[in-house]
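Working notes for the structure below.
Missing here: one protein chain of the complex. Every other protein chain is in place.
So, chain A:
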């Protein structure tokens, strides 16, 4: 199967105007990130705040210009493609955000929000567009009588449904979802996660699912990539990464997640050491070495590259089996 999306050595550097000395400094927000997504597949991208996961998502939909590397969408290099030439390709890749409010015009009626991409992409005939919008409303579980409402009339979960309907309008092959359920209550999260699974099956959609919630990601992803300080430290099938984590950071993350099981209450927690270092001043060698329980000299000196490990996943660790 050919890949829908290929990302090679992607990097994003931000320049920050300096402090007292007036020096400018460079932050490597994303560095040397490589992965692919097959049609109909979900890749979960996890990590803690500041690890660069959202920046990766934004580069793929071209909201941010990559500093280095390549993005291929259905074989076409879109890394530095102009907006004009991107337009026909934009139908193939859509994005949904954590806060639908930020992406929905508060003065527009729901039906116009969903119809807009159809209009922009030249779908002629108001009647045809109306029909398509009604169809999309039904697909995402919104009622026909809500079509004339403005976004403020919708609950948080319904607004996310609306954002999904708009993203689906042009039959995309890939949706980049950036924390799509993290602002929602638990019972509503489940509704939206289930909806995303349903439409994936129906339309053969692929997702890049960017989220910090390891439970949600496990639930929806075929494969998972774990990021730490701008780099992927482990990537592989979800079950492998979750149940046989090979990178010590992945293990740290998995141990840290609270689980809804009261029998764990009287057990000593496996508490991670230290804090995430500043991306302005990342550690030498392996960025995780100051917090790593198994770090040795080589970890201070040399940055480990991603390589195939015993579990079948790929991990960037000198000491992974």
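For the reader, a short list of remarks on this structure follows.
To be clear about the criterion, a residue touches a chain if its C-beta (ideal position, glycine included) is under 8 Å from a C-beta of that chain, and two chains touch if they have at least 3 such contacts; residues count from 1.
Keep this in mind: contacts and distances are computed from a predicted model.
Set against the options "Cell division protein FtsQ", "Gas vesicle protein A", "Phosphate transport system permease protein PstA" or "ATP-binding cassette domain-containing protein", the UniProt name belonging to the omitted chain is "ATP-binding cassette domain-containing protein". Among the residues A:152, A:194 or A:296, only A:194 touches the chain that is left out of the figure.
The residue from A:16, A:119 or A:257 that touches the chain not shown here is A:257. Contact between chain A and the unshown chain involves residues 48-49, 155, 157-158, 185-191, 193-194, 197, 212-216, 218-219, 239, 242-243, 252-265, 269-272, 275-276.
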